[in-house]
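A single protein chain has been omitted; all remaining protein chains appear in their positions.
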Amino acid sequence: MSNSHDSSIRPHAHHFDSAHHEFESSKQGMWLFLLQEVLFFSGIFVVYAVIRGLNPEMFAAAAGLLDVKMGLTNTIVLITSSLTMAMAVNAAQTDKKEQCVWYLIATFFLACGFLVVKYFEYTHKFHMGILPGAGFLNPSDTHVIIAQTFLISAAALTSFFVARSKTGFRLSKKSVWISILFWAVSLYLTISYWVGHHGEHRVVGQDAQNLIDQFAKAPLFFSVYFGATGIHGIHVLGGMVVIAWLISRAEDAEFNSKYFTPVELVGLYWHFVDLVWIFLFPLMYLVA
Amino acid sequence: MSDHAVTHNEKTNYLNHGKGIWSWMTTLDHKRIGLMYLFTILVFFLIGGIFSLLVRLELFTPGKTIMDAASFNQAFTYHGSIMVFMVIIPLVPGALGNLVLPIMLGAKDVAFPRLNLASYYIFLAGALIAASTLFLNGVDTGWTFYTPYSIRTGTSAIFVLFGAFVMGFAGIFTGINFIVTIHKLRAPGLTWGRLPLFVWASYATSVLQVLATPVLAITLFLLMFERLTGIGIFDPNIGGDPILFQHFFWFYSHPAVYIMILPAMGIISEVIPVFSRKPIFGYKAMAVAIFGIAIVAFVVWAHHMYTSGQSELANFVFSLITMFVAVPTGIKVFSWIATMYKGTIHFKTPMLYAFSFLWVFTVGGLTGVILAALATNIHFHDTYFVVAHFHFTMVGGTLMGFMAGLHYWFPKFVGKMYPEGPAKISCVLIFLGFNVTFVPQFILGSQGMPRRYYDYLPHFTTLNQISTVGSFMIAAGFFYAAYYLIKAICCGEKASANPWRGLTLEWQTSSPPPHENFHEIPVVTEGPYEYKGDKV
Amino acid sequence: MDHNKEEPGHHILTVKTIVVVGICLFIFTWLTVHVAGYDFGAMNFPVAMLIASIKASLVALFFMALKYDAVENRVIFVTSLVFGAIFIILTSVDIFFRADDVYVTGPIFKEAKAASKFKQPWVKSNELLTHGKKVFSGQCVACHGSQGAGDGPAAASLNPKPRDFTVAADWIKKRQPSQVYEVLTNGVGKMPAFGNLPLDDRWALTHYVLSLGPKPIKDSDSDLKKVGIDTSKPDGGIGTSGPTELPIDFAIELMAVDGSVKQ
Partner (left out) sequence: MNSEAANGMIPIQGTEIAAQWDAFYWFCLIVCAVFFFLVVGAMIVFAMKYRHQPGKRPTYIEGNHLIEFIWTVIPTIVVLVIFAWGWTVYRGMVSAPAGAYEVRVIGKQWAWDFQYEDGRVTSNQLFVPVNKPIKLRMSSTDVLHSFFVPNFRIKQDVVPGMYTNVWFEATVTGKHRIYCTEFCGLDHSGMIGEVVVLKEDDWKKWARGKSIQADYLGEDSIQAAQKKPSVEARSELSELAKKGKQLYEVKGCTACHSLDGSKKIGPSFKGIWGRKTAFSNAKNQNVDANYIRESLEYPKKKIVKGYPPVMMVYKGQFTEEDYNALIEFFKTLKK
């Protein structure tokens, strides 16, 4: 009952009829996963709608404190990464194995870049005393700690995936260097924070002070801002981890025109992450 | 078929396919995963049950009976959270669903076996995280985690929140798995029109899980950060809105109520035709009704919030929509009754549970209408009337359905028969105990006794005491059931492949089924309930 | 399985399509930022959302290849959007249709007060501090202790412990006069409401309590407005605003309370 041209070429899980059947099923599974992602984010958008709807002036004023340039940079970075991801999928589908690796690496670094920009955006805000909710105007390191925990664990996972690839942990592999680099970056950011800023006397930004004087509920805007971008950031991190995993597999030449399910599925996920940001950017940065 | 198929003989089945604890812990076989779910959940059912008995004991007299207020608040919180998040939500999909669904579809396994095993361990991890608070400060927020109390309480609520958060993903993955399985892995000839109603029910349930659970995830996520860093979205001290939290919570938790009840309805829809030797009445209507309920489930959540201070418009809208839940539910109940009409009814234990299901679920459903109406709800909200109502639907509905299914499929998956006599006794005991427990609570609620009360006025005493007595009858019933079922597992008489002469696919393979469910993938030629000619 | 046969095979995007779509995305991004410069009044938000939606659908249709994908997957994606929308819309039905005066601004209880003996009691002054000390020794020491360190005789039997005024750490509300005054008036947590104290006493207490610890946050006019002080008026509108005046005998009684503390 096999109706597929390639089942003879690539073995597939035996409860499926054919590799094609398995591919279709996996893809549907991925779409269902994205469906639950949409509903997950819908929560954030409800909070956004409610808080903005109830305090439009506060919202506009508070959004003024965000840095549009950085937001724009990130938008471009993320769209580019989406582009390279699409290219990677295309390369895998058309047996361009070397290209596929390079495109994936590009995607990985663009994602990394996105987070670095976010990192500077966040820490700058923290120092001006711009923190979500109760933290507003009295900075604490809690948020930084949480953020950096995510960062480090992502780096750890990445190198784990790299290491478990078929050909193991060889320094000659690009993916190995990537994971080392990722480690370096996250460690650098962490250490630089603790050396540079931990416990330093912070100057509460005057504009933040004025804002709260004018709108008592202003901290809520930053609850939404940090909530939305933070959760999105976590998704970017997750994306980087799986992309690293793809890179190491692509290096082992596991993907070809007959089998590219993982690349395609991760591609779907990555485009979704991009999609969310496409809405977050105007909703957050451009309301002023 | 591809070439890997091992030659089976009757001797080897999924139970003895692999040996040793490791072969169980790492199994990808949906049947074994189902059994692991079943075992884990029943353990938590025991814990949750003990808490319910403690609660009832404390309420035996006004004032202090066996524990102080603090412990009582924790007791009912644990009873609620454990029973909801760790028992009745995963019970039927996780345990029975995993056991039966793929076989009913004529599939060798679920679409993503590894994901399936993963979701079991995710569930286990979440459950253990939540349960760990038993050895920490405990938690006293009630299973609803309403803010701002859940933000202010000194107890270790955050672990329970995180546990529920994690368990949510187990549900989501199971849902994804089932949907894809039903879409992609149906046996040849098993068209949508020939799916057994249990499959339809599981399908609707999975849709609910995938759509609703992520909202619970984000809710708990925000609430955790509320406690960690005070982001203030739900905290009025910082300008947030506690009622918004209730919207978030019920957007998940109302559909969750249907996640609990729909699979049970599915089971009943299997049991009644088999033991009446008659096709289900109005198959199409039944299937449509299931989805009707599932969809409406998403647009009625704020009927839990009539007195919360939400806008009157919201009260109007949600009360109106809620009324329409009654229609598809009614259709199902009537059709079940009509299925029995002019049948030949065999009084086996599953059928007895089906009868009790019809009784308690009808009561639960009808009182639901009373609560859906605005005026009456104002008086009954958060009183024992509500407590009785949702126990009639959730406990009555889900647990009766589960017990029916458990006895119905017991021979298939254990390969032994359960003893009919003792089973009937425990069924009657549970049914009577149930009514003795919860009917008085309707009256208590009407008289105005609020729920979650550690202490109550003297004139409520009698009814509370009756209720407590009833709860112990239920306990006795369940313990007896556990006893004879365990006995049956080790030394029950061997079961034939199809003791109930059912027509759905799980009865077309040996009991217990082989490792990959079927020796030869069956080809379906007709519907699941066509009890004609010699099939009667 | 025949029901798989109808399903489309996987579609391969050409490099050309990908690049073109990418370029479109960049253009629209530039457009979003650009139009944000102009003011379309009420249309600002819809315009921004329109552009975002176009970008989103480009990504979904081509990068995610929904255009070429199986019907089931398209249905799944649309479903997610529909239910997200349901969530937002039905929540709004509550949030945006509540009564106008539903949110608390200022004290919950109306002021029970005789006209102020101090001018501008919301402004810290030595008279207020000395008066505050007296009232404090009458009303507060039992729990908060004579030095305001939260170690009064009654503190032993209280949980949570009374606030220690000498440190700024973990106050429930902000350490600024208006907030302290609001707590005095309405109470918070286990702290009972003292709304039935004369307004003067509550302001005096406020300044005294804050003087015990490090420098408090300053009040803005908006903060003061929340506790019923209209800084635009010389008397802060205390004389006139607020509730109907007390029955005279009751007012006298309140004075008497004051007096009792003084002796």
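Order of writing sets the chain letters: A, B and C. Residues in each chain are counted from 1.
Quick note on the criterion: a residue touches a chain if its C-beta (ideal position, glycine included) is under 8 Å from a C-beta of that chain, and two chains touch if they have at least 3 such contacts.
In this text the structure is predicted, and so the values were computed from the model without any measurement.
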Original post:
Among the chains present, which touch the one that was left out?
Top reply: B, C
Subject >> Touching the absent chain when the full complex is considered, from B:Val43, B:Leu57, B:Ala373 or B:Ile521 >> reply: B:Ala373
**OP:** Check the options B:Thr12, B:Asn137, B:Ser156 or B:Ser308 and report the residue that touches the missing chain.
**Re:** B:Ser308
Subject >> Hidden-chain contact residue, picked from the options B:Phe159, B:Tyr353, B:Tyr453 or B:Trp507 >> reply: B:Tyr453
Subject >> Per the touch definition above, residue among B:Ala127, B:Ile233, B:Ala294 or B:Leu358 touching the missing chain >> reply: B:Leu358
Original post:
Taking the full complex into account, what residues of chain C touch the chain not shown?
Top reply: 101-104, 108-113, 137-139, 141-143, 152-154, 157-158, 186-190, 192-193, 195-196, 243-244, 246-247, 249-250, 253-254, 256-257, 260-261, 263
Original post:
Which chain B residues would touch the chain omitted from the figure, given the whole complex?
Top reply: 62-64, 69-70, 73, 140-142, 146, 148-149, 152-153, 236-237, 239-243, 276-279, 281-285, 307-309, 312, 315-316, 319-320, 323-324, 326-327, 330-331, 333-335, 337-338, 340-347, 355, 358-359, 362-363, 366-367, 369-370, 372-379, 381-383, 443, 446-448, 450-459, 531-532, 536
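By our rule, only the chains that are shown with their structure count from here on.
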**OP:** Give the identifier of the chain nearest to the protein's overall CA centre, each chain being represented by its own CA mean.
**Re:** B
Original post:
From the C-alpha centre of chain A to that of chain B, how far is it in Å?
Top reply: 36
**OP:** Indicate the whole-number Å distance between the mean C-alpha point of chain A and the mean C-alpha point of chain C.
**Re:** 31
Subject >> Multi-partner residues of chain B (each touching 2 or more other chains) >> reply: 183-184, 188, 211, 215, 237, 241, 244, 247
Original post:
So which bits of chain A are touching at least two other chains?
Top reply: 1, 17, 21, 24, 28, 32, 35-36, 39, 41-43, 46, 50, 216
Original post:
What residues of chain C sit close enough to touch chain B in their complex?
Top reply: 1-4, 72, 79-80, 83, 86-87, 90-91, 93-99, 102, 172-173
**OP:** Enumerate the contact residues on chain B facing chain A in the complex.
**Re:** 1-2, 4-5, 107-109, 111-113, 115, 172, 175-177, 179-180, 183-185, 188, 210-215, 217-219, 221-222, 225-226, 228-233, 235, 237-241, 244, 247-248, 516
Subject >> Of all residues in chain A, those that touch chain C in their complex >> reply: 1, 3, 17, 20-21, 23-24, 27-28, 31-32, 34-36, 38-39, 41-43, 45-46, 49-50, 53-54, 68, 72, 75-76, 79-80, 82-83, 85-87, 89-90, 93-94, 213-214, 216, 264, 267-268, 271-272, 274-275, 278-279, 281-283, 286-287
